[in-house]
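Every protein chain but one is kept in place in this view of the complex.
On to subunit A.
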Amino acid sequence: LTRSLVPSAPAALRALPPPVAVGVLHTTRPLHTTQQSLAPLPPLPEKGGEVRHGLIPEEFFQFLYPKTGVTGPYMLGTGLLLYFLSKEIYVINHETVAAACILTVIIYGIKKFGADVAAFADKLNEEKMAAAVAMKNEAIQTLQTAIEEEKKEQWRVEGRSFLFDAKRNNIAMLLETNYRERLLMVYNEVKKRLDYQVAMQNLRRQKEQEHMIQWVEKNVVQSITPQQQKESIAKCILDLKALSKSAHAAV
């Protein structure tokens, strides 16, 4: 019974058990056929509609072609125009001349500047797009440069063992130098102390020597009696006289 009531439902829905199949909403076509969001918009057509003589769409000529051929629309136009003129539905008055003039000016303007204006509009759009594309390319370029840099850093990391060895050598040399300096310092200090002792001994010996000399001299001087002093002085005088005589003789 239920199967006959829902003949137009899709097969998947019909396959459900009968109590469910009755209540399910049966639609043979989906309710929403287009996307719900606003983006992306469908792209603009590349060219506008084809127009003949700048005013009449090409579809009109195609519409009349089967019945009247190529000249059909032109005959229609001429006939209409002559009809309006002859029946004076359109009266030729001063506005006709003014119309002719303004139309001449407009058509001349469009023919002469139309392409340039279109190129200008295209250029504006191109510039807008180029700015965005340039930004995108720049971002890509920056990221690629970052990738290169990262690779270089990774390569640098491989060489870090050499770096550490060099640093280790450096430190070992520093330590060695420091040790030798301290060794030298110790040596110098010890030498200074020993020198001090040596100097002390020398000084003591010197002082003893001087003291002894002085004592000996003092004793000797003390032991010279006055008698001996007179005798030695007299002897010296005699010697001197003798010497002077011999000197006078020499001269």
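Here, a residue touches a chain if its C-beta (ideal position, glycine included) is under 8 Å from a C-beta of that chain, and two chains touch if they have at least 3 such contacts; residues count from 1.
Simple rule for what comes next: contacts and distances are computed from a predicted model.
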Key: Hidden chain of the complex, named as in its UniProt record, picked from "ATP synthase subunit a", "Elongator complex protein 4", "Proteasome subunit beta" or "Myotubularin-related protein 9"   = "ATP synthase subunit a"
Query = Which residue, A:Ala15, A:Leu55, A:Ile92 or A:Ala249, contacts the hidden chain when the whole complex is considered?
reply = A:Ile92
Message = Out of A:Ile110, A:Met129 or A:Val190, which residue would touch the omitted chain in the full complex?
response = A:Met129
Task = May I ask you to list the residues on subunit A that touch the chain which is not drawn?
result = 38, 41, 44, 48, 91-99, 101-102, 104-105, 117-118, 120-122, 124-125, 128-129
